Structures are given as C-alpha cells and as structure tokens.
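One protein chain is absent from this view; the other protein chains keep their places.
In order of appearance the chains are A, B and C, and numbering begins at 1 in each one.
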Amino acid sequence: MFFHQRFVPGLAIYSYMIGDPKSKEAVVIDPTRDVEDFLRLARSEGYRITHIMETHVHADFVSGSAELKARTGATVHVSGLGGPEWTPPYADRVLRDRDDLLLGNLRLEAIHTPGHTLEHLTWAVYDQPRSREVPALLLTGDFLFVGDVGRPDLLGAEMQKILAHQLYKSVFSVLPAFPDFTEVYPGHGAGSLCGKALGARPSTTLGYERRFSPALRQKPEAEWIADLLAGMPIAPAYFSRMKQVNARGPRIIGPELPGQRPLSASDLYHRRCENCLILDVRPKEAFAAAAIPGSINIPLGANLPTWAGWVLPYDRPIILVINQPADLPEVVTHLLRVGLDDIQGYLDGGIDAWETAGYPLERVQTLSVHELDQQLQRGSPPFVLDVRTEAEWQAGHIPGAIHIHGGLLQQRLQQVPKDRPVAVVCGSGYRASIATSYLKSVGYSSVSNVLGGMAAWKAAGLPLATD
Amino acid sequence: MFFHQRFVPGLAIYSYMIGDPKSKEAVVIDPTRDVEDFLRLARSEGYRITHIMETHVHADFVSGSAELKARTGATVHVSGLGGPEWTPPYADRVLRDRDDLLLGNLRLEAIHTPGHTLEHLTWAVYDQPRSREVPALLLTGDFLFVGDVGRPDLLGAEMQKILAHQLYKSVFSVLPAFPDFTEVYPGHGAGSLCGKALGARPSTTLGYERRFSPALRQKPEAEWIADLLAGMPIAPAYFSRMKQVNARGPRIIGPELPGQRPLSASDLYHRRCENCLILDVRPKEAFAAAAIPGSINIPLGANLPTWAGWVLPYDRPIILVINQPADLPEVVTHLLRVGLDDIQGYLDGGIDAWETAGYPLERVQTLSVHELDQQLQRGSPPFVLDVRTEAEWQAGHIPGAIHIHGGLLQQRLQQVPKDRPVAVVCGSGYRASIATSYLKSVGYSSVSNVLGGMAAWKAAGLPLATD
Amino acid sequence: MFFHQRFVPGLAIYSYMIGDPKSKEAVVIDPTRDVEDFLRLARSEGYRITHIMETHVHADFVSGSAELKARTGATVHVSGLGGPEWTPPYADRVLRDRDDLLLGNLRLEAIHTPGHTLEHLTWAVYDQPRSREVPALLLTGDFLFVGDVGRPDLLGAEMQKILAHQLYKSVFSVLPAFPDFTEVYPGHGAGSLCGKALGARPSTTLGYERRFSPALRQKPEAEWIADLLAGMPIAPAYFSRMKQVNARGPRIIGPELPGQRPLSASDLYHRRCENCLILDVRPKEAFAAAAIPGSINIPLGANLPTWAGWVLPYDRPIILVINQPADLPEVVTHLLRVGLDDIQGYLDGGIDAWETAGYPLERVQTLSVHELDQQLQRGSPPFVLDVRTEAEWQAGHIPGAIHIHGGLLQQRLQQVPKDRPVAVVCGSGYRASIATSYLKSVGYSSVSNVLGGMAAWKAAGLPLATD
Partner (left out) sequence: MFFHQRFVPGLAIYSYMIGDPKSKEAVVIDPTRDVEDFLRLARSEGYRITHIMETHVHADFVSGSAELKARTGATVHVSGLGGPEWTPPYADRVLRDRDDLLLGNLRLEAIHTPGHTLEHLTWAVYDQPRSREVPALLLTGDFLFVGDVGRPDLLGAEMQKILAHQLYKSVFSVLPAFPDFTEVYPGHGAGSLCGKALGARPSTTLGYERRFSPALRQKPEAEWIADLLAGMPIAPAYFSRMKQVNARGPRIIGPELPGQRPLSASDLYHRRCENCLILDVRPKEAFAAAAIPGSINIPLGANLPTWAGWVLPYDRPIILVINQPADLPEVVTHLLRVGLDDIQGYLDGGIDAWETAGYPLERVQTLSVHELDQQLQRGSPPFVLDVRTEAEWQAGHIPGAIHIHGGLLQQRLQQVPKDRPVAVVCGSGYRASIATSYLKSVGYSSVSNVLGGMAAWKAAGLPLATD
C-alpha cells in the first residue's frame, strides 16, 4: 500500500494519499484547495486519483475536494451523518457508519466518531492481505490528535454541549474497539487551532495515546469535559465562515491562480478599486519603515492564512504589496486556503514604485526591548499592549501591560487609548506587526512594535509579572 | 519533533531525518550516498544536520554517512559491537548497547539487536516531554521490517548460524521490553533483498507485527530458524562487496557527479578506453532493435542499481549509452548507490551517433508470447530460459522451460546451449533484456526476449506448468 | 529597449518580445500557441505585455496571438492588406501600410512587404532617442530570411504568380529604402520550410544580405522568379490547413494542456475510442522492436510537429504512446503548435502495459547499412525506398533505390510493391521510421528501417548513385 502524508505548515493540516499498488488507484483524504501537490505526486508515482474522502466539514480551511474532483474526475465520499446541512453538494456518495470503500487490496471503512463535529468520520484502513479484521491504521481527522482530541466548542455554546457528550462517547465507547497497536494518522499537527495542545509528531498509536494523552484518560463525563474545555484557546472568527463555505461547496479555482494582475502605484493611490483592502505581506521591519497608509501587514509565512482569517474582512477585494512577484503564488495560495478568493492584483514595482511616485508613507516605530524598558522607566511610559494568547500571557508578561488577544483587537478597540503612544508586544514581533498595522489603519498615530517581543524581553533578563 | 521518512525505490531503502524543533538540530539515519535530498530538506525546514547515525553496516548500498559528514561537518555515530572489522573508520563515536544521544528534547538510545549483522542497532526515539520511559518509536533498520525480519544469511554459512541464533534472541528477548503500541520504522520496504517478504506499508507497530507477522510468532528456536530460512531468496553477488566498502569507508564523491564527459561514437568504436564496459540503459525494446556489440542492457528504472550490482564487474570502467543527456544524473546516482564509481562518460549523441557513423549493430529478437507459443509448437522449438526467482518459477512457468535465476546466469552459463535459439523469459521482459544482452556479449548469436514475460503469458491464457 | 528573440527548434520559428524600459510595456511579435515562455519572461523582467503583433497569417504553425491575448488582455495588431479573408477575427486593430504603434520611446512601423503572402508586414523598429528617421532594426517575418526570402508558392499555382511578382517588388522596390546597416530579424531560421535555404545565424543586416544572398541579387523579374522557384522543396500538406485555422482564429487552449488522461492498455486494445489514431513517439528503435499494431511512429524531437503535420489526419482523435509521463507536455505542445488539438490521452504504463497484457505486437525489422548492402547483393534484394527530399536524393543515393518524399508517401503508395520486402532509408532513420510505421499500418508486412540511413551508408563507404 502506497501511503503519503502531506503537511501544510501554519494551518498544520495533514492530508493523505493512499494507493493500491496493483490497480494503481489512489484515494486522497482531506485535501486543501491547492491540489497541484497531489496531482504531481500521483503523476510521479504512477497512480490515478479515483476517490476523494473527507473526515468532516472543516472549520479552518476550504476543502479541496471539489477542486480535486474537477481536475481528476474522482468521486467524492463524505459523511451524511450530520444531516443535509452538513453534507457538501459536491459529494458523489454520502456515507453512513461502517460504509466502506474498496481499492484493490485495501478496504477503507467509515467509523462515525462525532464530537468535533456531528458528522465526523474516522477512516479505518485495512491492509487486507495481512488482516481483514484489524485495521492497519486509522485516519482520525479532527477526532483524535497526537496528544489531544478535537475540540467540541467550534459550533457555538448550544452545540458544544451535544458535541462534548458525543466526543466522550466516541473516545470511550467507539475507540476501545481498536487495539493498542493501531497506528493513528490525524488531520492536524502542532499549531492547529482545531485542538488545544497538539503534539508535533506526525503520527502515533492508540496505545501510546491511551497511556500518555490526558484527553484519553478515563474520567466521569462531566469532569472529562470540564478538563477538556479548560484553557481552550479562542477560535478564529473565520472558522464559522469556513464551515459555511465548505458545507455549501466552495468555488472552483482551476489551474490558474487569481491575483496575477499588476496594478500601478497610481491605481492604488487613486483607489481605482474603491473598496479594496491593501494587504502588505513584506517582513515586519520593512512594513515598519515605510507603508501605504491604511494597509494591513501580515508578513508572508506559514501563519499568514490563520491571521488573514482572523483580521481581514471577507467582503472586501484584496490588493497585495509583496517584496517580489515571485512571492505571489505562495501568498495567493495562503489566502485561497482560507477562502479569501477575491484578490484583485498586486502593486507593480513593489513599495519602491509607491515611494518614487512621491506618495505619502506611513511608519510604525520599532523598539528594541531595551528601549521599551527605558521608556517604561521614564515619566510618561507608553501603553503596553500584549496581543498574545491567554496561555502565553499567563506564563509571564511585562509588568503593567494590558492583554488583548490579537484576534480580538477589533472587538476590544475601546480598551486601547488613542491619546497615548501604544507599544505592542507579542512573542517575537510578528503578531505585533499585524496589530500595529491595524491600529494605524483605524487612526492611532503613535504606535510601535517591540521587535523580538517577549522572547527578547526574557532573553535580555528584563522583569516579568504573572497575574 | 520533526520526522521525515525518505524512500529510495528499487533498493527500497528508508532513511530518516529527525529534528528537534527548539534547537533546530537534526539527525539523519542511514543516508544513501546521494545526500542532496537531505541537504535540501534541512535547508527548506531550517534545520542543521548535526548528527548522522547508522543502524548497521549495509550490504545492499554504499552508506552516505561519510559523504554527508563531508558536506555538513556532522558527527557520525555507529555501533562498535561488531568489533573493529565492522566499525567504519569515518565514525566519530563508537557506541555500545544503551548508549544514547540527546537532541534537545529528544533522546535516541542504541539498542543492540544483532541477527542481521553482528553490530546491528535499533534506535529507540524518546519524545521526552511525553514520556521518558517509553519510546515513541523504534528505528529498526534491518532487524525488524513490516511483515518480516532481516535475513541472517548474508555473511556466509558459518556466520549464519551465529546470526540466526542472535536474531532469535533479539526478537524474543530484546523486543519484548517494548510495548505493543510502539511505532516501528524499518530500514527497508517491499522489494528489498535484505529480507524475504517485506510489506509495502512504510511503518507498523510492534503489536500489529506480533499479531500478524509470521516472523514474530513464538516457536522453538530451531523451528523458527528453519522457517525463516525456508524460501529465502538468493542474495546478489555484490552484497559481500558492499559490506567491505562500507566497513572500510567509501570514497567521497562531492557535489559534482562523475561520468559527465561526452565520448564520441568513434572513441567507443575504437575502444579508446580499452577495458571499458558499455552499459546501455535505454528501454529493452530500443536495445533489442539496435545496440553496440558487446554492450550490456539494464534499462533505466528503480531496479537498475540492484541489477547493476548483480551483473556488472566492479573492476571495469563504465561508459553509458543513454536516451538523452538529461537522464545522466539519475543513472549515475543509481550506480553510485551500489558503489560503481568509475564512470568514464557517455556516448555523445546517443545511439543515433553510433548508427549514423555506420558502425555495426547488434540485435535481440523480440517475441510476443503468442509468437513464442507458436514456435514451441513447431518442429525445433527454442531453448526457453526463465530467469526469474525460485519463488516466481514455482508459482508457474512455461512447460519445458529451464530455470536459472538471472543473477546466477554468469555462473551457470554452461547450462545454456549455444547451438540453439534461446528465448529468455522473465516477469515482464526487463530481466530478460539484461540476460539477453549478457548472452549476446558472450557470443550467443540467436537470442530473443519474450516481451511481456510471464505476465503476458498468463494474461493470454497460455499453459502453465508447476514442478 | 529590451529585446528578446525566442527560437522554437524544428519548426525553426523566431518570435520576439520588445519592451520599453521606461513604461515597462512590451510587445510580442508572432508568438506560438505555447505562450508560457513569454508570460514567464515578462514576469521575470518586470514587463507587461500590452501589444501583440503579427507579420502575416502563418502557414506552418498556429498563431499564439489569440492565446496570449486571452492570458494578458493585450491588443492584437495585424495587417488588413490581404482583405477580410486573411484578417483574423481576434485582431483588435487592422493595419494599413505605414501605420504605426508607439511604445514609450519606441516606434514600430508596419511596412507592407507582400510576396510570401498578400498581407505580409515587415515591422520597422525605431529607437527614437537615437534616430527618428532610420529604424534600428527590421522584423522581417517570412519576407526576408538570413540567406533567403520567403517562398511565394504556398497558396497554389494561381496565387504564386501574383505573389512572386509582389515579392520581386517588395525586394527591389520597398527594401531599398532602408540602409545597408539595418539589422534584420526574421521569422524563421534554418530548417523552416517557409523558405528554400535559410541560414542558421539568428540575425543579419540588409547589407550583408544584399552582398551575399542570392535572393537579393538584382536580375530581370522573370529570371529572378525562375531561380527562386528552382529546387523549392515541397510544402507539407498541413500548410494550407494552418492558413485556414489562423485566418479563422484558432481555439483557445488555456493554461492546462489537453491529453493528460491516462488510458489503460485494455481501453486501447478494445478501441474504446473507435476512430482514434495511436501516435507512438518513442525512439525509432523502441518502436521497431515492439509496437501496437496500426500505430504511427513519429519519434519525439524537434521535427515531430512538422511530420505530424505531414502524416497525421486532422479528423481523428489522437492517443499517445510515450516513454514516460514526463514527456507528455513536450509532445502535446508540439502537436498544439500545428493545430492537432484533439488529444484524448496516453497509454497508462507505456508499452510495458501493452506487452504484459499479452496483446499482439507489431515489429519493424532494423537493418544496418552493412546488412542492407549484403541483402542487395543477394538473389532477391528488397525494394529500397528512399524517403528523403529531392535535394538530398540528387546529392547521392543507393543504386537501385526508388525515391518518394516521405510526406508524399500516402499519395504515391501504389508505387511501393506489397509483395516484396521493403527497406526504407532516409538521412538517419528518423523519417524512415515514420514511413515504415505508415506502411505497416496500411498492411505492408515486411518492412525494415535502415538505421543510420544515408549518413551511415556514406560513412561506411558504400557505393552511391546520382541520377
């Protein structure tokens, strides 16, 4: 059996391609929208992608199943156990518990494991020449992770009760049917917000998890649920939107990426695209020194899609400011993965073109931690805004700082004074750059980014407070 | 923990890179000589390769540890338990049972598991934040495979006794210390000749193997050994040579591949390189229709290195005939992996250059299975030579055929008559092409390749015999 | 001024991209249908393709102007001087003599130079900061080549009279307006059939051509025309078709190549695509040893499109047999360039899949020149068919051979006896392989390809005849 695990950093998504060496047919499980990787892999390994399977309706990325179907003609197999509301229209086959799929010598069996979502399936893969009774591995999607289980709180408070109960049953009534030695391949790795504390290993076994995962330790249901929900990180605002997009079926992109149109500095200056949002993906330092007024900075990197989902509006077309045209495919792929499809183009000639046109520039002050420390010891210190997560904040912060999670800044803006300099700090300066650009765009005039963030603060031995 | 499994098809080698996300240090386990893959991976993932580990002295490929050390400065860690004879000179640290290595949060512990070789180590990898007592996974090298164990018979009959006994002990005394749920990552996959019947899945667990692997079923030692050795495929002649090369330390290649020199048809015709062997890697059909007299055909593909190891002499420089210069790096990499380093160059302009120079051509007759069937029903049928493995032969063959394993043809040549047409058959025509080219090169004048081989014979419903 | 000349080997097409460094606007002249090269170049050099220009309606390849327009939004500028019949519908601007186009500091002026076609334009490019009166260079399309002029005989005997007269006037009345030192960039290079004897240099000057090109030597019109037409090679049958396709406007391909569908050997054997033609692009030797009955062999290489235009029917869908899937894009691009758009897919698993299925095989005998020589000296020699051009034939051929240009074989088939072995010879064996495959496909049973062709025959010192 051919087995390939593919990782998308940042969103920390695992997708899979499993093939039968005899028939040369392959199934792809939980693809993202940028399906070229799988098309290329199938070509190079000599497989035909004939089936596409989903474990559940994803909340953190747009499903690539419809896209891959359009490119290959493969059939899509999804759970029907969440009802019509959660059954994507592009499905060719709607499955119930224990339905299966044959691929040469392989059998893939759908096991209903609700909890993260109502319809969630775990796929048990049987390597039939070795055993027809015991699966070789489980594709557990967002039900069971390395070191964790999928969170049941993404569909709102009401659903949370139902889902948490289902999750408890899936963990303690469904999973026990499978032996300790079963391999487990999850839908996410470390960094994903679909769980609380995912481990970095790409796979695990049921026995290892039973022994070492707090989430699999048997307890009374109420206690287990309380422990699970304690300290759960907040979910990005875009998650509920993603679920809708996936349940309704996303737009097909096709082989050509959008956003390839170069737009002149003059076009941008005169806002030819009136309602457009300017997304600047240059490094935080470059943005700090010179930016187009009103633009939002999310530096290019694995975390771009998550933060784009947190802070960008879904109803405004996007224009990109990038370092070089070669960056375009990567940026656009990141945005498409979280459903930000309306990308109008990019600033031709980059920020240089804007600068040499003599248009106005915006700046964010940069501070080293030593400079911030000095400012804090002077008469009128800045307002220190810490935009990290709750857990990071609790592990230690700058004395006197105020904590607002970066993803909630738009909602809690009234807590940030406009008449004082604001120094934004995060772990390293990345999230702070997003926050400073946002504050600038809504009229804060004196905003600074503490470069190196709390990592630098700690490395420099500066004082920490814990609440 | 960063975990990457890399597969080399044909030789069916698994190598690994494991990294500690904090320190960004990585260890590479059992690399092949073409180390660019790991250099590129480390670069793209932001890791520094600081350590190289071996499980044992390999028999089927040249170790890339010395090469990788030369390119990275990493230290090499090998077993010293086979004595000085089996301790490569390029090692920086020579290990005993239970020695270990720390890489940030990871601990890698050397477990002595002799049997395939005297010095063989299994590496137990501890993901210490989750458990300091139980390893997350075992890198079992050629000790334990998916569905099989490593063969103890590669070092000759005398050593076989010792090794088989040790293997029994490793399986039934060492391995039981690890729980069922331990993940197992072996050194080879399906197709490798380092075991009898390796499975195609890239990993497994101890429990799955204990339950479904015949090799792990408890029996009295003598019986277990007899079962293990029964039906063991013969090992390629080059295996013993590889062991010597690895034990002594191979030559460093450096970043530039050898063999890049174009040689004219006239150079080849006049044998400017007197002792050179001409290796033609074009498809079997192309070779059959027109070849340089005396050349050996091993068509480019994953099995090229194994067959090169079987049939090519190690003391003659090689000149290549390839379809196009773009194939050169792949061919040369294949040869380097099995220690065929002395590659002089390639025929400039390909076979066209030879043809248009008006030099003599050699041909192998091609036969469809229908044509062979007709010939066999006529008065003077050809001598049908089946060059497959013993197991394939026993599963059914052409009535009246004679069986000589392709790798043993040079030794058993006297069994093949020179005064009759010889029709060579294998599984599909690949091995038959190697054999026909060899027969031609030693003076057999009427040789044919049965295209499609036994696959075609069976598909066409022609009669089968079993002994 | 940015200046890039792009060469397509085989069809020997020169296309151009010229850019204005200030405005970063670029014009592309005479693109082929595979426009990715220009899109990539524009991206990497920072230009926007804003204009597309044609010199004339091409006969030897499908114009890529419509394709490039669809991908860039650029405007297309063509000659209207051939009347509506020769004005492509995708044109945005239809030009008359001396119309021009401004691109920043550049001026491009359309000069009517009929002769190869009625509407033919030469583009004079003025580097205006240096001179507004004298062009820096001429883009002469198929009017003026290095060492030759474009042929006036492609539109039939009647038009030939008109065009030859116009060509004489273009050469001796229009061209003299430009000084000796004008650079000349033509639309084709050596190997193109749009002229008689094109030189291999990529550019020239008017003065060099006036001094050394036989076609520019002043003579009485009748004599000049007679000399020009003497020894003109025959034009491929597909030329007239291409003109129609270009004049009507070709289909838009888009970014994804057709023909990517793998088809099983069983699909082909059972002719699921009833009317399909199987095109085998493997090397001539591979085809000779084993082929699907009825398939046509045009080995992959620069000359594939020309020969595909010569010998393939335009009304049958095509299925490909290729060495490896990686060859697919190149093969498909070749076919698209000459308008063979209906490509259904390719044989999955290559010829191996056909062979191992046990399906019947077809073979072409291969002969070295020495073997042919021996056969000719025996009692019943084969019928030797020479498929080279008239000029090659006249320069020397095998005594007793019969000459039929490979492109005319279908028309003159009755000249080839069916009851004798036929040995086909060309320059090296390439064209002979096409011819042998054709003969096989129409029922000739004993056909052989003389490998190395006349090059080998001469190199071996075998006897030559001249008529």
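Here is the rule we go by: a residue touches a chain if its C-beta (ideal position, glycine included) is under 8 Å from a C-beta of that chain, and two chains touch if they have at least 3 such contacts.
Computed from a predicted structure; not experimentally measured.
Asks: I'd like to know which visible chains would be in contact with the absent chain if the whole complex were considered.
Replies: A, B, C
Asks: Give the residue, chosen from A:140, A:344, A:366 or A:389, that touches the chain omitted from the document.
Replies: Residue touching the chain left out of view: A:366.
Asks: Of A:102, A:252, A:302 or A:357, which one is in contact with the hidden chain?
Replies: Per the contact definition at the top, the residue touching the missing chain is A:357.
Asks: Considering the complete complex, identify which of A:226, A:302 or A:459 is in touch with the unshown chain.
Replies: Per the contact definition at the top, the residue touching the missing chain is A:459.
Asks: Can you name the residues of subunit B that touch the chain not displayed here?
Replies: Missing-chain contacts on subunit B: residues 24, 43, 46, 48, 254-256, 262, 325, 348-349.
Asks: Touching the missing chain, which residues of subunit A?
Replies: Against the left-out chain, subunit A lists 282-290, 323, 351-352, 355-358, 360-361, 363, 366, 368-370, 428-429, 451-453, 455-460.
Asks: Since one chain has been left out of the picture, which residues of subunit C touch it in the full complex?
Replies: The missing chain touches subunit C at positions 1-3, 21, 127, 130-131, 134, 136, 147, 179-183, 199-208, 210-212.
Methods note: only the chains that are shown with their structure count from here on.
Asks: Subunit B-subunit C contact: same residues or different, taking over half shared as same?
Replies: same
Asks: Counting C-beta pairs in contact, which chain pair ranks first?
Replies: Ranked by C-beta contact count, first place goes to B-C.
Asks: Indicate the whole-number Å distance between the mean C-alpha point of subunit A and the mean C-alpha point of subunit B.
Replies: About 41 Å separates the centre of subunit A from that of subunit B.
Asks: Rounded to a whole Å, what is the gap between the Cα centroids of subunit A and subunit C?
Replies: 51
Asks: Hunt down the residues of subunit B that sit against at least two other chains at once, touch-wise.
Replies: none
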